[in-house]
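Report on the following structure.
Excluded from the complex is one protein chain; the other protein chains are retained at their positions.
Chain nomenclature is as follows: A and B, assigned in order of appearance, with residue numbering initiated at 1 for each chain independently.
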Amino acid sequence: MQGASNGNDLLQVIFSGLVTGCLYAVVLLGVLIVFQVSKSMNFAYGQVGMVATLGGWFGYSVLGLPVWLALLIGVVLAVLVNSVIDFAAIRRIPEGRPGLDLVVTLGIFLLLTAVMQQIVDANSHTFLSLGADTHRQVGGVVVSVNDGLVIGLTVAVVCVARLLLTRTTLGTSLRASAEDATIAESAGVNVRRLRTGTWAVAGLLAAVAGILVASRLAVDAFYMTPVLIKAFIAGMIGGLDRFWPPLIVAVLLGVYESCVVFLFGANAGTPAVFLLIIIALALMPKRFVNERNEVRA
Amino acid sequence: MTATLTPAERPGADDAAPPTIAVTGLSVRYGGFYAIKDLTTALPGGEIVGVIGPNGAGKSTLLNAISGFTPLTEGTITLGERDLGTASTAQRVRAGLVRGFQTVRLMERESVLTNVLVGTQRLPQPDPVSQLFALPRQWRARRRDLAAAMAVLDLLGLGADAERRVDELPFASRRLVEVARVLVSEPSVILLDEPAAGLDRSGRRDLASVLVRVHRDHPSTLVVVEHDVDLVKSLCSHVIALASGALVCSGTPAEVFGDPRVQQAYFGRILDAPA
Partner (left out) sequence: MSAGVSDRMTAAPGQAAPARPRKSTRSVAVRTAVIVVLVAAPPLIFSGYWLFVAAQVLAFGIATLGLEILYGRTGQLSLAHASFMGVGAYTGYVLSQHGYGVPAQLGAVLVVALVTGAIVAVPTLRLSGLRLALVTLAVGELFAWLLTNTTGLTGGTQGAAVAPVVIGSLDSSVPLYAYLIALVPAALATLLAVHLGRTQLGRRMLLVRDSETAARSVGVAIARTKIIAFLLSAVFAGFAGWLYSVVAGFISPADFNLFASVYLFVAVILGGAGSVVGAWLGAAYVVFMPQLFTLMGQPNLYPLIGGAILAVVALLIPDGMVGLARRLLTRAQRRRVTATEVAA
């Protein structure tokens, strides 16, 4: 990167923001499919990914398991944990208590964090690099194998999700239950099984995103929280009941953040992102902000 | 019940006769569907007005339009001399117009008394800072509100349940709690959306007699959307029949229920529907 012209610098910045944005998008995808069917949000979602990676790291570096086995166990753990969150908590939230899903999952957030800190520790650990140190120059931009992996996986995951949603009966029933669970139920859709499925798949996505983020940074009990918050922000701005807009916002958010840091220094990232969400939600036209009105007066 | 509140405590009432609600050329559209189309009618002041019609006739929409819960697509609604136009719900309430809901909307985990007391919002209340710190004024307002709430609860036969939580009550009582919340501020226009739904026969009779008594002791324009023909006949002095968002006919109960179009539009379908 040294000696490159300013234009190249900017290109590099945008590219690295793009990669970060892809990570936000993968996390957000998990949030979106869960929201579609369950109409609830999971504050502990980032910690599900953390369970996979910190568990995986613990498996291969402390217990001495083969790496692939440790990671597999981590991923399975994430799927299980996310499914249990739905089964044991979210499903049992009584009707007409809005906001309770947030409070309950905040509790699970604390719980998962504390459990993993108890089992592993509270320190930060380097994770598998997954090609983060193998670089190549592509069109004036330094690209690591890891970058390619992130972009490739993101595109693949998003496209598969899109195809599943639009081209299969599974997708049709998913969209039907998103529209109205009672009607879908009466049309023969097994909403319960569908719901279990989406939470499991979301757990898988959290694990994938967690591993990718960890390979670029490091693993500790909190590393997924900023990623989740940014995925939420993108979801809020783009709309949780849509598909492309929130995902595109997620990618753009990564670019925006990266550009702000490049222009104003590392310290400016936090306020820039949080000011963005405050301004966006406070000033957006009302119809974008209202989640659901009480249906009938 | 003699009026519990002095005229000065009843905003919008003025001592003038209860206002007539005039609906002119009213249309309400949801998306591409007209819930009400070009409706012109009057809800005469001081009477008990029944609004009848089959499901989807636009009864609730009319109530929503009058109470300001639905924006008008076209037309005007006037309350006495006053054009309601785009007045907010709060402004309408201050003008003396209070409504109830088809589905009961209560604070389930609070006491009956609290649920009724909240209806005194329409009465002149001290400003928030005074409520917190100007204690004598606050106490005076609280005494007045408590007396009004207990009076209306006694009237509806709920006096003994005042301290109970709403979610402990049977459905019929909860419906009455909502009626009490509407009545507590003695509004000059009262809109009730199927107040007898879910009540058994004797419950309906009791409710009807209470409403008649309230109306006699405290004159108001009392508008009741109702399915129960007997109830409407025994309660109302004026009936408006709607079908598919349009007026079928209006007049005294005898006139309206004698009208062949009502017989067809209303009874024809209601007999088919599972009761």
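By definition in this document, contacts are C-beta pairs under 8 Å (C-beta built on N, C-alpha and C of every residue); 3 or more make two chains touch, one makes a residue touch a chain.
Note that the structure is a prediction, hence the values are computed from the model and not measured.
Asks: Can you work out which residue in B:Ala22, B:Ile66, B:Ala162 or B:Val262 touches the chain that's missing from view?
Replies: B:Ala162
Asks: Using the document's definition of touch, tell me which of B:Glu47, B:Asp145 or B:Asp161 contacts the absent chain.
Replies: B:Asp145
Asks: Which listed residue (A:Gln36, A:Thr53, A:Thr113 or A:Asn146) would be found touching the missing chain in the intact complex?
Replies: A:Thr113
Asks: What residues on chain A make contact with the chain left out of this view?
Replies: Listed in rising order, the touching residues are 41, 89, 92-94, 97-100, 102-115, 117-118, 229, 232-233, 236, 267, 270-271, 274-275, 277-278, 281-283, 286, 289-291, 294, 297.
Asks: For chain B, enumerate the residues touching the unshown chain of the complex.
Replies: The missing chain touches chain B at positions 1-2, 4, 67, 69, 89-90, 93-94, 98-101, 105-110, 113-114, 117-122, 125, 128, 131-132, 138, 141-143, 145-147, 149-152, 154-155, 157, 159, 162-163, 181, 185.
Keep this in mind: only the chains that are shown with their structure count from here on.
Asks: Determine the centre-to-centre distance between chain A and chain B, using the mean Cα coordinates as centres, and give it in whole Å.
Replies: One centre to the other, that is 49 Å.
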